[in-house]
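Just one protein chain is left out here, and the rest sit where they should.
Labels run A, B and C following the written order; every chain starts at residue 1.
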Amino acid sequence: MLKVIVCGATGYTGFELIKLLLKHPEVEISAISAKIEKPERISDIFPELKGILDMHCDEMKIQDMIKTGGRIAFLALPHRVSMEFAPHFLEKGIKVIDLSADFRLKDTSAYEKYYGQGHKCKEYLATSVYGLPELYNDKIKGAKLIANPGCYPTAAILSLAPLISKKAGDIKELIIDAKTGVTGAGRKANLAFNFAEVAENMWAYKIGTHQHAPEIDQELSALAGQNIKVLFVPHLVPVKRGILTTAYVKIKKCPAVSELIKLYKDFYKSAPFVRVYDEGKFPQTKDVYYSNFCDIGITIAEGRIVIVGCIDNLIKGASGQAVQNMNIMCGFKETQGLL
Amino acid sequence: MLKVIVCGATGYTGFELIKLLLKHPEVEISAISAKIEKPERISDIFPELKGILDMHCDEMKIQDMIKTGGRIAFLALPHRVSMEFAPHFLEKGIKVIDLSADFRLKDTSAYEKYYGQGHKCKEYLATSVYGLPELYNDKIKGAKLIANPGCYPTAAILSLAPLISKKAGDIKELIIDAKTGVTGAGRKANLAFNFAEVAENMWAYKIGTHQHAPEIDQELSALAGQNIKVLFVPHLVPVKRGILTTAYVKIKKCPAVSELIKLYKDFYKSAPFVRVYDEGKFPQTKDVYYSNFCDIGITIAEGRIVIVGCIDNLIKGASGQAVQNMNIMCGFKETQGLL
Amino acid sequence: MLKVIVCGATGYTGFELIKLLLKHPEVEISAISAKIEKPERISDIFPELKGILDMHCDEMKIQDMIKTGGRIAFLALPHRVSMEFAPHFLEKGIKVIDLSADFRLKDTSAYEKYYGQGHKCKEYLATSVYGLPELYNDKIKGAKLIANPGCYPTAAILSLAPLISKKAGDIKELIIDAKTGVTGAGRKANLAFNFAEVAENMWAYKIGTHQHAPEIDQELSALAGQNIKVLFVPHLVPVKRGILTTAYVKIKKCPAVSELIKLYKDFYKSAPFVRVYDEGKFPQTKDVYYSNFCDIGITIAEGRIVIVGCIDNLIKGASGQAVQNMNIMCGFKETQGLL
Partner (left out) sequence: MLKVIVCGATGYTGFELIKLLLKHPEVEISAISAKIEKPERISDIFPELKGILDMHCDEMKIQDMIKTGGRIAFLALPHRVSMEFAPHFLEKGIKVIDLSADFRLKDTSAYEKYYGQGHKCKEYLATSVYGLPELYNDKIKGAKLIANPGCYPTAAILSLAPLISKKAGDIKELIIDAKTGVTGAGRKANLAFNFAEVAENMWAYKIGTHQHAPEIDQELSALAGQNIKVLFVPHLVPVKRGILTTAYVKIKKCPAVSELIKLYKDFYKSAPFVRVYDEGKFPQTKDVYYSNFCDIGITIAEGRIVIVGCIDNLIKGASGQAVQNMNIMCGFKETQGLL
């Protein structure tokens, strides 16, 4: 059994991660930690775990966590904190899968602009691998530090990658209208996310200024081999979990839908967690609820390509993808513990 | 136009109160205040009010509010704060309708036990009138200080008053299982009421220890002319607004349902906001959503009387009832601005 | 008191209409009808109306409704049914406000394509006025037959009208991503809209093929004086009521945001129910919940104009707008009964 460490156990992604790891037949959690006032059983924080994982959670010292024998450390930490934790594990040869944004953006000035602070760990940033297995499976195999993708970017990039990889030069307009559930905002007290504010409500936010836009741009540009810049507009809708992205693409010489769907199916033929829908069918977020799938539906309307992508933001958009990355890094079956 | 003052404008009850007062043909809001960091337009806090009420809201001095000419002050303030504000208005001859619990419990030791602090305004407490118009219409007419009832007590007392007033001596068991929406917990940041914690969830809380239990006991005992003690168990369910109480009463010589329903209809024949349902019909909270009604359905099952009561916790359970009290105090039509 | 008739009283729009009319100081409902199995009190169908409107509802003959003296007939009927009812009222000089789509599309071939049936009432179609008061106030004044706009078109057209009226020639791309609540689908049994299917879910539907697209195109084209064709993509999100449209516009020589906002504020300066937000602020659907407002926020992002529009689909998107039209037709204050 591979021992693993979870830092940031009390957030929504930390909690989902723990649940996935507990069901995974090849791993064992050796330590969990979080920023909490006093040590507490994780099952007192999340009673769902009562009798399943009653381990204590506290603000463990990194060295003590390392002593538990963990070979992989999952950092489900806030942005700006991960980059302080990661080097300590890496220096001891412990691989890191970071669920924060700290090692995603290769451009440190973009990082500073969107995350409000200079990057403190540039040496490791250079070696980090963007952990989207559908694009970087080979690199992930040998990676020591995985930057686990953001939730929106996972849905957006998977929705666009086949098209971008083939037709980048023809694209004349590229807009992503995204809708997310509330867990995306993290587990914390915040009036804006009180049930009484969210239920029977919806809103757009950070229009064109969301921190996930440069992440999407970076990956699509790499795929395209040229600079790509999307207009990304996120919305909050009253669900706990789930992301639906609607991508609008105007393109020179628009192909037939059937051709597009074939392109997508071919592109993802070895990807166990992407499901491309047949013509005329489109995914709903419930189809991927609590699962690691990204479901994609494609059509052409009024001359534009419209691509609908759905993920569970906490699974394929965070913790499930982290486990998928671990599977690849460790030579486990890619779907192990995730189906 | 009667000028009125609203203290505590930024909570859910304050906001509902403002909306009701704005639609009321006989009154005009002369001042609003709240505990906020800096003065702000109320319509910036609640954009729903944009163009309707753009008045500034700040931490006004009570004397300044008085100078606006308000003749009635609504205190939509937290418990323990109201009793500090009320005397200042009362001393100037301004009537007070207090939506907090501060003037509801005549027994100050019960107040101290349930609200965690000694009562600071006992002289006015002695003269306060419990503002449940269905029971105290006459006293409300002449009152200077109204203790506006709690949300749960409104539903519970109205569900039980006719029965208690006739059969108190025969009652052998009295349990109220109550279910409420989230606005009952107030407008504030609190992880427990985050959408991600509340949606797809429900729970019981303060079982037998809720601060509204002594309020229900006090009023039912007064009606009964003898000591009544209920077992009161509240639950949180994922709605924004709405209370449903299910009262279970075991009684010596249980009457027929038809007789009970007649008793209730007679009791409430002059009450414009209580609707007693015909035999076999029961209210749902949507039937009173955004309204000042309390709807009541009654049946007998397995030898016990079961009474279902529904209110909108922010209207009949708070702000609507406050306006109803104002109407009575000022000689307006009781339903003015509320239908 | 003006007598009015409501046909289609048992749907969500019929119900909202009744509630608005009951609060309206200038009108009185003289007859209500609906397709139901047997006559029933409207308050038995909607207990919210108990004691407020206990009138019977049944499949009244049109001639009997006319005999009640109604001067305006509201048709909250399904598409294809309204065009059979309307002529009977019109022939007797009774004005008609039709909430269905039957008199909206001037192009009968588009009607046939999107509503699956040839138009049966072309003579009246020619004289119908599209009841969007912000555009057609003068025509509405003298109209005998109002085609009350669809819910999506109301939000979409109001979001785009000022821009289109000034810059139609410069527009290079025009996409509307719309999100709606469930009442938009009508009040009927349908597994797809069961709570268990809708809660914790969202989806896109009728991508580029929704029947409201030609309605939007027709009105924007009329405003522009040239042919306009939008890409319109609706989504279902788990709210009961509320529409949020996000419009994306690419334009030659994009103006400054401040200039755009000024354009919008000027355009709507006489429109009591459109609120244009200041720079940096965007509406949420809760800001217009249960109200007749359309709230609009505007920004520029990545070189495109992004416009967020919010309405309550049952009020400004249907019944509130119908009352607003009635107010204009009858010389009442435009906001009468709606604020």
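Here, a contact is a pair of C-beta atoms (placed from the backbone, for glycine too) under 8 Å apart; a residue touches a chain by one contact, two chains touch by 3 or more.
The structure displayed is predicted, hence computed values, not measured ones.
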Ask   = Of C:2, C:55, C:81 or C:199, which one is in contact with the hidden chain?
value = C:199
Key: Residue touching the undisplayed chain, where the options are B:1, B:36, B:202 or B:256   = B:202
Key: Hidden-chain contact residue, picked from the options B:244, B:263 or B:328   = B:244
Key: Sole contact to the chain not displayed, among A:50, A:122, A:172 or A:206   = A:50
Ask   = Residues on chain A that touch the omitted chain in the whole complex?
value = 23, 47-48, 50-52, 199-200, 275, 277, 281, 283-284, 286-291, 295, 339
Ask   = Since one chain has been left out of the picture, which residues of chain B touch it in the full complex?
value = 173, 175, 177, 179, 181, 197, 199-205, 207-209, 229-231, 233, 235, 237-242, 244, 246, 248, 250, 282-286, 289, 297, 299-304, 306, 308
Key: Residues of chain C in contact with the chain not shown   = 12, 181-183, 187-191, 193-200, 238-241
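By our rule, only the chains that are shown with their structure count from here on.
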Query = So which chain ends up closest to the centre of the protein, judged by Cα positions averaged per chain?
reply = C
Remark   = In terms of CA centroids, furthest away from chain A sits chain B
Remark   = CA centroids of chain B and chain C: separation to the nearest Å works out as 36
Distance from chain B to chain A - Cα centre to Cα centre, in angstrom = 46
Query = How far is the middle of chain A from the middle of chain C, if each middle is the mean of its Cα atoms, in Å?
reply = 39
Message = Please output the residue numbers of chain C that touch at least 2 other chains, ranges allowed.
response = 199-200, 283-284, 286, 289
